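Structure incoming, see below.
One protein chain is absent from this view; the other protein chains keep their places.
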């Protein structure tokens, strides 16, 4: 069973110097935050100082990763290809004989890349340091006590329906910009009934099917409840159970 | 668990919660091996109440459980904290509330997918504390995320008889872009908006 097919050639084992547990391959390939992150990994994995980067070797390994990602049809950001081109260019410039007189202005072709790697690594570490700071909601919680009653009662903001609708209009617009398809919704009476049924099931794990159809709601109520039940079943939130053939139907919440 | 440690944990939880905590909820803070007996917990709460005697807050028992409450005698000073400006909710909170209202029952993940942005715990907490949303169940997937829905109090605040009174999506789509008050001041009057049955209605209250 080939791991991947690269340029028509089946790869049955990973290159030794790229060893990754095969089942973790995709996870690892997708874990890189971009070409600089990948390069940094390659350099560090060889215990090399960034300043001692061997462009030819790193380029080879980098390209193997790129091929691997393509072979696995992982989404490859354009930046990876730009970097591949840059690496190829640096490599070729390193091979060119230098002209003595040009040497003075000419920078080491690796310098810019090394500078970017060093720079990226600083911020990568800074991000880790930031993440390890104690922070609110995760490590620390504001100490609060109920304000005193008479004058304290913190006035709750009043929200107008219009504000709420406009906020939702914004959500819909953004959602539709992001994904081509339109947002669609079940009729609200159905959604509301879905919530009610779930709430009823919170209190009692199992409800007789018929208990969900109060008489006073008439035919319209029956329809709404039935649609809500179908939707709940479709979304795998409830299930209908029957003790024996022809027995009483019960509704049960899916999550135990 | 030694008494002093138990007291610290209980006090920390009461301070962090900012709402009444039932004995069950307090017991739930401990892992099985370290969980105190109910009687032990109740004794600890009594000790804690004694600790707070004469201080700025007191440990009181209310219907929902135990909570720390700033003493009434401090109201003249503490009340001035909020004299100046009524708080406003963020746009993120309103969007979250709208998504819950229209798509309930939803998990936090559902909301994030629709909004395309992470939803902070604080927003969920504020909405729960305001009693506008509640947990109606859990989705049967790993992590068993809570399913949120709106409450009776939500309908009351917006003067709706039922969710069906909310305008349908098509109508909301037509709310023009320029109408979106990004940081606009709250319209001063009309706390209560007429039932939005007919679209014309709503637009009238807009002008």
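Residue numbering begins at 1 within each chain, and the chains themselves are lettered A and B in the order written.
Going forward, a contact is a pair of C-beta atoms (placed from the backbone, for glycine too) under 8 Å apart; a residue touches a chain by one contact, two chains touch by 3 or more.
The shown structure was predicted, so the numbers you read here are calculated from the model rather than taken from an experiment.
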item	value
Touching residue (missing chain; options A:27, A:63 or A:140)	A:140
Contact footprint on chain B, counting only the chain that is left out	8-9, 11-13, 15-18, 21, 25, 28-30, 55-57, 68, 70-71, 74, 77-78, 80-81, 90-92, 108, 116-118, 120-121, 124-125, 135, 146
Missing-chain contacts mapped onto chain A	33-37, 51-52, 54, 77, 79, 83, 94, 98, 103-111, 114-116, 118-131, 133-148, 152, 154
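In the analysis below, only the chains that are shown with their structure count from here on.
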item	value
Separation of chain A from chain B, taking each centre as the mean of its C-alpha atoms, in whole Å	27
